[in-house]
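All protein chains but one are shown at their positions in the complex.
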């Protein structure tokens, strides 16, 4: 039985991630868009008149004339929202999300600000929705009845940890992960990357990105302590992760070139690894939430796949593609992974996380 | 004192590498273009009428009307050449270069066919011209008075081994190298990569490329046995190299993201590594050959460099750029390197190799 | 009431246009894919094993294992097809389509070979399906009971004539049309345009394209003679059309920059022209065929639209976008138009033409 329609707000509604939230939520079976928040400059005006809409699908009709609000919990409509999605930039997300939670509202955020907070779950929906178990503790610590913050991971982290989760599920803890990413321009928002910087070019730096991958991976792949009050950060032993992140002239879709070493010895064979990827299933699928992909991981047999332009759309951008699974002369196994950074890497993750929370009674 | 002008031939003169040979040799202080070889289809016609010239500089005037020959040692002009440069494709290079050598001609080849031949030097001119020492043995084994074959390395191997050579020179043998490359379309020749395959895309496979990097590195960084009759392939212990190669929408310039582990413990500091790169000099520079770069390695301090479009032209594309030198959480040091794949990665290497051979009396 | 399911064949099924036919017909309400034709090299093998599939959607499941036939009317399955769609290249389309028609089969072709044939309709489905009236005469001249050929227009012609048809419908004959096109790489098929030719570049020539636009426009915008036996080629006076065609680094979507002069004096105002575009409707819409767009022409108010990447998907690529409608200092009105060259510019046109033919009893 489908749950009752839940009113939702969107913070940062005019931004790149905000536009994706609108596109994905416009016809959602659980959620209906009720309030849009943006900067004071846009507040009070109709959405279509202030947004620089950059998606290839048009602005949903009923959203065009919605009046944009300031991003304060008291602004029209947010108080009635069962959940507020945040696509805010990191420079403002910290304070605004804090204020919304303090007003006893529920925030599912794509921003980085609370990812390392010991009270806030950092959830990749195809990996660790079990981390939602900490929410009662978060509410209790803050003296809130309803409000809390859940974050999703950095886009390139998300593309990496889904296949890593499949490997750990099948073969036990990983010891070492090396990854080089080739990331799309859309990851930098709009206007984001200047065309003079990236056309016919590679920029071998994305500020802060490598540290995010190296840190977030252990929180996501770790567990919750038995008392549901803390994250174990992949105890007893963290995975040793080394990341190099580059920007390439691709519009959407982050590619990762990965090599991993298992703690298990001897390591699994290539065939076993392929099987583990193919057979990986996750709680989002078991719960049957509407935005969960039919397959969490699509394994490509063609030797030159996955490719961002051709494969990012699989399962509406809600899965991770994996290919070129082969032995590594240095570690155990190498593979290439691909994520749609603007969907599973951003808005789609927040939405699936919230869908799971609905099923678990954490959004009502 | 500059040596006397030496007549040279170019095999595969209408191809992508052949065009670079012509551009670079048109005004060369040692060499003058004397014979052009291409397929039977082009033979007998003027160069300008058969080539699809794709460089941004025009065809040198005196080359336009040169008559193209078939790629046989008896065809007009080759017999008088002091050296023949080969930009042939691998599917024909094996037989043709063999025939030229058998006719007692000297071949400097960009093709892969003889790179693993135990008699043929595989020379990156900024690294191992000492391997030319095997030439007397090659001649002797084949019963030749003058003829021999020297090859240069694969373009992405070349960009990698120059900084690796600097590290081994300063700190002793490397134990492990992991590299992910982001390679330019020009590496595939013309017509090469279809625009429908690479625009707004990454292709995570370049057939055979990873194996070349993993194998060639040890021959290049190894030495010649004391009797000058064999290569030691980095004895007593090979470097463990793992490569992942991708194609990105960049016209010229291969980027490599590298992590290395030294055998030396403790490893050098980041400052020591930077210093080793900056201070690296090579025999080509000491000999002062005309195409040697003023700096073999350019170290970039800007955190987002090197970038292919902006940095490939440094020192006329004859150096390797290195940047982002930093600690690796898994191995010892990570860095990013960049090579102009159509110059130092191809024609320029052959030419510097030949310049060195002139200085050593191996081309007269 | 929907018509009974009609079996269809696809010629050139492995090519760029053929892949679009398969994508669009895989779930079509009128048509079911029954036979796939390709070169002798592919014949006898399963489709998925011979095609180099280049679309972002996967190969439809039931098509993967279909066995490819040679392109002869006697090959398995074609004889039972109610219509055969041809995505063949022009170098083979002439003979093959002739043979299929001679075998009394119905061919809807995207190839150029029969566009100028005085017996064959050249139909842009949003403009001149009335030209189907010549089919009885075509059959009769060739002594056929059922077979005939219908062609659709060149992709860039299609994008131009839809807005021109709207103008002629509202304001009478046009006198002069100047157009410069900026065409996508997908128009050249696969492998088509080399990436080395088009990245960071414009190629100001598409061989034969300007002549197609200049000629086809008058056949399409003209009528059929009262006896339904000939095309009047825009009698009594042809439109004077001048086209310049360029290739730009865009994957899908041809842009046209157009200036027109009316015979009517004074010409309509800009507001009247905008209204004519907005209100333009066509027979395909009136018949309600399944692939007809809700709007034939989408008028963009934003001053920097239409743009190929953002607007090509409107109405599933089955409409033409128009924007920047303004006065021309030289002629009367200037505007910019955009067509999805691989959908309305190719396969979608053939399919809508056939849908209309079904409604008119010309395919049964």
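Annotations for the structure displayed:
We just call them A, B and C in the order they show up, numbering each chain from 1.
Here is the rule we go by: a contact is a pair of C-beta atoms (placed from the backbone, for glycine too) under 8 Å apart; a residue touches a chain by one contact, two chains touch by 3 or more.
Since the model is a prediction, treat every value here as computed from it, not as a measurement.
Within the complete assembly, A:197 is the residue of A:70, A:104, A:197 or A:272 that touches the hidden chain.
Touch with the chain omitted from the figure is made, among C:73, C:192, C:249 or C:345, by C:249.
The residue from A:251, A:287 or A:302 that touches the chain not shown here is A:251. Residues touching the missing chain, restricted to chain C, are 176, 178, 180, 182, 199-205, 214, 240-242, 244, 246, 248-251, 253, 255, 257, 259, 303-310, 323-324, 328-331, 334, 336 (touch as defined at the top). On the side of chain A, touch with the chain left out of the figure occurs at residues 54, 185-186, 190-200, 249, 251. Contact between chain B and the absent chain runs through residues 54-58, 199-200, 251, 309-314.
Basically, only the chains that are shown with their structure count from here on.
Rounded to the nearest 5, the angle that brings the Cα atoms of chain A onto chain C is 180°.
Taking the mean of all protein C-alpha atoms as the reference point, the chain centroid lying nearest to it belongs to A. Note: the chain lying farthest from chain B is C, by mean C-alpha position. Centroids of chain A and chain B (each the mean of its C-alpha atoms) stand 43 Å apart. If you average the Cα atoms of chain A and of chain C, the two centres end up 41 Å apart. Counting partners per residue, chain B has 199-200, 249, 251 as the residues that reach two or more other chains.
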